[in-house]
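What you see is the complex with one protein chain gone and the rest in place.
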Amino acid sequence: MILNLALIAMILALLIPIYTVCKDQDIWQRMLAFASVASKAAILILVISVLRDDWMIGVVGVIILSVGNAGLMLLAHIIKRMNDLAST
Amino acid sequence: MINLLSYFCIATGIVFWFWGTADLLSKRSVLFKLHSLSVADTLGSIAIVVGLLLKIPREWPLLLLAIICLALWNTMLGYVLAYCSSASNGGSRD
Partner (left out) sequence: MCWPIVLVLVTEVAVTDSYVYVLTALLPLTASILVTQANPYHALVLRGILGAVAALVYTVLGAADVALTEALVGTMLAITLYAVAVRSSLVMRLGVLKEAIPDWRAASKSDDALVALQQADQANAEQPSFAPLLSDLRTVCGKHHLRLELVSYPDSQALQQALVDKEIHAALRVEHKDRYFSESGFEPNSERINLHSESFCSLCIRIRRLYDILQAELTSPAASLTYVDLATSPEVGPVLASVGEQQP
């Protein structure tokens, strides 16, 4: 019950960067929001895995946290930087 | 007792999340937002995971891995983001 309420509060926190993405037009602000959303989603998955007592979901959460989130961000940033260098 | 402690940790983490993410809405520079966001996301997430760890110690390898991943990747990500955004901004303003 309490964990459910905590989960809903976390979803509300997840809504803030999504709203920022709607509002802000700068690409770096959006990248920040993306980083925030990605790590928050992974933590949400972890919380849900503990809530349901499901080991498999937790493994998925950790993998998303380590590989998906951070590796992807690093890659996307380097590509963005190349794009900035080439276009300016 | 341990249950109470774990709820306290989770609540602290959520407060950290809101506190750090609310800075995204302000009209500050990217680096300022990055600082507050990375601090809040890393520390808040670690607090939440520690809370979960206290609640269910049976899954400790998974949650420990999550903490290590968070600490490592988010720090590195913060550095990469700061480097990229400041480099591109300086280049376009010159």
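Letters are used for the chains, namely A and B, taken in the order the chains are written, and counting of residues starts over at 1 for each.
Here is the rule we use: a residue touches a chain if its C-beta (ideal position, glycine included) is under 8 Å from a C-beta of that chain, and two chains touch if they have at least 3 such contacts.
Just so you know, these numbers come straight off a predicted model, no measurement behind them.
Novice: In terms of residues, what is the contact footprint of the unshown chain on chain A?
Specialist: Against the left-out chain, chain A lists 1, 4-5, 7-8, 11, 14-15, 17-18, 21-22, 25, 27, 30-31, 33-34, 37-38, 41-42, 44-45, 48-49, 56-57, 59-61, 63-64, 67-69, 71-72, 75-76, 79-80, 82-83, 85-88.
As a working rule, only the chains that are shown with their structure count from here on.
Novice: Across the complex, what residues on chain B touch chain A?
Specialist: Residue positions touching the partner: 7, 10-11, 14, 17-18, 21-22, 24-25, 30, 33-34, 37, 41, 45, 48-49, 52, 55-56, 59, 62-63, 65-66, 69-70, 73-74, 76-77, 80-81, 84-85, 87-89, 91-92.
Novice: Write out the stretch or stretches of chain A touching chain B in their complex.
Specialist: Its residues touching chain B are 2-3, 6, 9-10, 12-13, 16-17, 19-20, 26, 28-29, 31-33, 35-36, 39-40, 42-43, 46-47, 49-50, 53, 55, 58-59, 61-62, 65-66, 69-70, 73-74, 77-78, 80-81, 84-85, 88.
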